[in-house]
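For this view, one protein chain was removed and the others were kept in their places.
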Amino acid sequence: MKTIALLTDFGLSDNFAGVMKGVILKINSRLRLVDITHKVTAHDIAAAAFLLKGSYKYFPKGTIFLVVVDPGVGSKRRPIIIRSKNYLFVGPDNGALEPAACADGIREIVAIENKSYFLKPLSGTFHGRDIFAPVAAYLSKGKKPNVFGRPLNSLKQSGIPSPEVSKDILKGEVVYIDRFGNLVTNIDEALFKRFRRNSNRRFKIKIKDTKIDSLAGSYEAVRPGKPLAIFGSFGLLEISVNKDSAEKHFRAKRGLAVKILL
Amino acid sequence: MKTIALLTDFGLSDNFAGVMKGVILKINSRLRLVDITHKVTAHDIAAAAFLLKGSYKYFPKGTIFLVVVDPGVGSKRRPIIIRSKNYLFVGPDNGALEPAACADGIREIVAIENKSYFLKPLSGTFHGRDIFAPVAAYLSKGKKPNVFGRPLNSLKQSGIPSPEVSKDILKGEVVYIDRFGNLVTNIDEALFKRFRRNSNRRFKIKIKDTKIDSLAGSYEAVRPGKPLAIFGSFGLLEISVNKDSAEKHFRAKRGLAVKILL
Partner (left out) sequence: MKTIALLTDFGLSDNFAGVMKGVILKINSRLRLVDITHKVTAHDIAAAAFLLKGSYKYFPKGTIFLVVVDPGVGSKRRPIIIRSKNYLFVGPDNGALEPAACADGIREIVAIENKSYFLKPLSGTFHGRDIFAPVAAYLSKGKKPNVFGRPLNSLKQSGIPSPEVSKDILKGEVVYIDRFGNLVTNIDEALFKRFRRNSNRRFKIKIKDTKIDSLAGSYEAVRPGKPLAIFGSFGLLEISVNKDSAEKHFRAKRGLAVKILL
């Protein structure tokens, strides 16, 4: 039984996610539907890209990711399918799919153009229901990506910023803030190790006026209310506050600089 | 495998929706549960009616809709089952079921009275768990509606307002506001065409002090921050703002007048 995993900014107050599921089940009732989240901030493609990249590899091989954060719905942005080494991705070509698909190894990109698979009448505002849900459902029944349209050889990039590295400064930034207020940066553990020349040399992590000079193994490594730095569950450096919100503690927003100094 | 689709105002913070699912699975473990939404505003029967009507037809034939927005729980309002041409609806008779069931074609209405299908002890505050969930589960196992009680021949109406049409003015109103702040009116495309005498004559859409004189094909038809009118995914005229919230832009509430002038 195939899994379709959904990631959207449709929220849970309206019927949008439920209706997409109805559309899918009408086409293929023998599959499993899993919500990654529907609460991406409205139109926040970068957050969708970040969450998809941090999720895909935990799902069974063959999972179809249906990712609809689509501020350009009805305009000229292309609906696409990406087949990667282990997965399929369906959604608008706006950068949300690219980091996960790239990380898994892209094998094929297809522009969704074959209208015989769309719902009729096609709305101008809800392609999640009218295009992406039915395409994902037909993929789950075994249709090959190339029946939906012509091959493409490029993708829109996500625009998730990369850290800047010089000899003594690694300059990253907050790229995601989770529900607990943890500040997730774009600094991964491999980069951090390379920057320290794979040695144990001392470092300082600087965020606003706070300096942190060690890595914690858990949130409880410091007293409640105190900040800490930890490589978190995304494999990225996070700034957290034990039993509190680092977002509030630092009045942080996405884009806030987090520097590592040797 | 039957589908039960749930639509409630129970929210997702408590255990109410989860417990209803437990009750259902205890009776029939071979079915599929899909959430339409649990985040209808508390006690907002009109919103439930609107969302159900905008959702039902996307679900597989035979789907059982379990709809519990029930401010009168424990009082004299009747628990009912409606069998329509393609679906079953279960919930309190307060108007939430009526527009969807009517649109699909009502075949049978039954008052739920047979207490042998209820959970014991029957609470006075959670008939979603104690009456509606078990009845939906037994329906999914093939029980006929008439085993649950006597036939009825009337239904409480939803009270969703209809537009007023005169020769030169079509007066509708905002009947739903979605999570993106789009203002959904009660003006459907067929009515709009009839009002224009199926011609291309010019029109003005008036909302507060703003006039819009064309229909957009997508949100991106206007610049970001600008208002537009579009027939949206409900098949109804919507007032939107590209990449922003029309709700905030117009400080709109449900009931706000939207007039079309020839």
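Lettered A and B in written order, each chain numbered from 1.
Convention: a residue touches a chain if its C-beta (ideal position, glycine included) is under 8 Å from a C-beta of that chain, and two chains touch if they have at least 3 such contacts.
Keep in mind it's a predicted model, so treat the numbers as computed, not measured.
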item: Residue touching the undisplayed chain, where the options are A:Ser29, A:Asn146, A:Thr210 or A:Ser233; value: A:Ser233
item: Residue in contact with the excluded chain [from B:Gly124, B:Pro151 or B:Gly235]; value: B:Gly124
item: Sites on chain B contacted by the missing partner chain, in the whole complex; value: 10-19, 21-23, 25-26, 29-30, 33, 42-43, 71-75, 123-126, 129-130
item: Interface residues of chain A (partner: the chain not displayed); value: 1, 3, 5, 7, 12, 32, 34-40, 51, 54-55, 58-60, 63, 178-180, 216-221, 230-233, 238, 240, 243
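In the analysis below, only the chains that are shown with their structure count from here on.
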item: For chain A paired with chain B, centre-to-centre distance based on mean C-alpha positions, whole Å; value: 31
